[in-house]
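Could you have a look at this structure, given as structure tokens, before my questions?
A single protein chain has been removed from this complex, and every other one stays in its place.
Naming follows writing order (A and B), and every chain is counted from residue 1.
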Amino acid sequence: MDLERRWEARRHAVWLMAAATVLVMVVAVGMGAVPVPAGHVIGIITGRLVPAFAPTSSWTASHETIVWVIRLPRVLLAGMVGAALALAGATYQGVFRNPMADPFVIGVSSGGALGAVLAIVLGWGRGLGQYAIPAFAFGGAVVALALVYTLARIDGKLPVVTLLLAGVAMSTILSALVSLLIVLSRQRMEQVIFWLMGGFTSARWSSVGLSLPYMILGALVLLRRSRELNVMLLGEEAATHLGLDVERVKRELLAAAALLTATAVSVAGLIGFVGLVIPHMVRLTLGPDQRWLLPGAALTGASGLVLADLLARTVMVPAELPVGVVTALVGGPFFLFLLVRRKKPRR
Amino acid sequence: MLTVDRITCSYRNFVAVREVSFHVPAGAILGIAGPNGSGKTTVLRAASRVLRPRVGRVLVDGRDIYSLSHREVARTMAVVSQNGQVDVELTVEELVLMGRYPHLEGMRGEQATDFEAARRAMEVTSTDRLAGRLVTTLSGGERQRVQLARALAQEPRLLMLDEPTAYLDIGYQVEIMDLIARLNASTGLTVVMVMHDLNLAARFCHHLVMLKDGRVRASGTPAEVLGPGLLQEVYGIQVLVQPHPLYPCPHVVPLSAHDHLA
Partner (left out) sequence: MRKTFVGLVLVVMLVASLSGCNWFSQTSATPTPAPAPPPSPWPLAVTDRSGQQVTIAAQPGRIISMAPNLTEILFALNLGSKVVGRTSFCNHPPEAAAIPSVGDEWSPNYELIAGLKPDLVLAVGTAESKIVVESRRLGLTTVVTQSATIEEVFEDIVLVGKVAGATQAAEQLVDTLRGRYHAIKEKTRDAKDRPSVFWVIDIDLWTVGPGTFMDHLTTVAGGVNVAASEGFAYLQYSMEALLAKDPDVIIVAVPKDEYPKLQAKPGWDQLSAVKNQRVLFPDPDVVSRPGPRIVDGLELVARGLHPQLFR
């Protein structure tokens, strides 16, 4: 059947994306400001993972530090954050049936920003040490989201338009508070601005380990619900007619997407563009069926952000570009190219 | 099959439907008619579990619709709404296959029976030749037939349609109505549809419910309901009602305000 061939092709495309993601991650671990021979990179990683097979170390301790303490967690974290943001973006675009939706649309990002800035500027949660900023960012994101949900609820329902408006209003208020705090604390301004721009310079194994459970939980919920999200594309009323408990599924999807966003924001700050554009890119190649779109977006988000971070840390050595600048400067034109090339109708 | 029991529905503080009751026996075709704003679509939304009535109940096979799960309802009834335009770039086949959603079990995908049901639904509605087309590229008539195919893929016992002939030329209008009548006759499918065109309603419906200002003004067979006095009261114009020259049903001719025919 024609349909099955098409689905088969998409399945293959997703596999291809998975392979590409692995490849990109391997390349990204092998490259950096300090050249480390590929053999050493492999040796260092296998030596750490399977000490029994540890090859005789012909590399220096600093190479081991660079590969194992700096690069590998950084690449993994970039991949996780990219996947999380792209998944969340695709979900919001589906639930809101709005192509402009991104992971930050309902106030999660500005809540996270406010939390982080409170930790940076006022020194809240100092007892948490290096976890103070991520913990407060996560908390801020969750509180902002809870506020938006509460405000948008009408008769036990969560109308999309109200939710979007409440989200936009909340974002505006919280962003204003962030700006106020920045102005009041010039001493810490640089730190705040670097956090707001987002990035992976302080990625570490503990951030990978801490965020992974949340990311897996959020991703599994969304991937399991891809068929429901498909039905919701037809509109909420039509989805109800097809037997979907729209309000319940919507709550579940939004909560999972928000969990992913909050986690991403807490470990990497505000990285724009990925959550908005990656789902569109994947939609242009795989179509709107969420069963392929969601995994495709997760994989493309992962490889895309790993690649962007690789550029960010290698293009202008010793300086590092903010990764958000790279995602916008490289991803933007590429997305426009896809958009223009698609003038012929897709079949 | 379907019983609507004294339902009152409101949007915020606007009451759209007051104490509406009617019963649809299995195998019947029931038409809901009435002027714009009389509450026809609201009744349909309440009967299909989208809008919860403030007061009153909707019963399917004697059971309150809110005691059933969403899936159970969707396996019993399918709805073709008026604004069924889909702006997602799915193919016709993919859209029709979505009608199988209430039948899918757990995490398992579509089975052979699901593909088969979708294929039959497309054949019946002559949309099988559109299978690979994107739904965004269809004409109004094609889209309406595809929506019908999607609803039939649900294999419902009750089909609800909101003005199935709106925006269609007379060719498509008759084609769609014939198709519905054929399905009703051959499979015993129960049909509830909101009808704007009184003559199509008279010709294809076994029962008519006439709404005015959110209340039931009259109900019965088309011949009982479509009297000139009642129509003048409900629609505010004079009409001529004659026996249809070809079919055993009344035929309504609306008159202009200045034509005073005896």
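Operating definition for what follows: a contact is a pair of C-beta atoms (placed from the backbone, for glycine too) under 8 Å apart; a residue touches a chain by one contact, two chains touch by 3 or more.
Just so it is clear, the model here is predicted, and its values are computed rather than measured.
S.K.: The chain left out touches which of the shown chains?
M.R.: Every shown chain touched by the left-out chain: A.
S.K.: Using the touch definition from the top, which of A:Val143, A:Leu223, A:Ala255 or A:Leu284 touches the missing chain?
M.R.: The single option touching the absent chain is A:Leu223.
S.K.: For the chain left out of this view, which of A:Gly167, A:Gly272, A:Pro295 or A:Gly331 touches it?
M.R.: Checking each option in A:Gly167, A:Gly272, A:Pro295 or A:Gly331, the one touching the absent chain turns out to be A:Pro295.
S.K.: Contact with the hidden chain only, please: which subunit A residues?
M.R.: 10-11, 14-15, 18, 21-22, 32-34, 48-49, 51, 60-66, 68-71, 76, 79-80, 126, 129-130, 183-187, 190-191, 194, 199, 201-202, 204-206, 208-209, 212, 216, 219-220, 223-224, 226, 291-292, 295, 298-299, 313, 317-320
The working rule: only the chains that are shown with their structure count from here on.
S.K.: How many angstrom between the C-alpha centroids of subunit B and subunit A?
M.R.: The answer is 44 Å.
S.K.: Provide the residue numbers of subunit B that touch subunit A in the complex, in ascending order.
M.R.: Subunit B reaches subunit A through residues 45, 48-50, 69-75, 78-79, 81, 84, 86, 88-91, 93-95, 97-99, 101-102, 104, 107, 115, 131-132, 134, 137, 154.
S.K.: Mind listing the subunit A positions that touch subunit B in their complex?
M.R.: Of all residues in subunit A, those touching subunit B are 1-3, 6, 224, 227, 230-231, 233-234, 237-238, 240-245, 287-289, 345-347.
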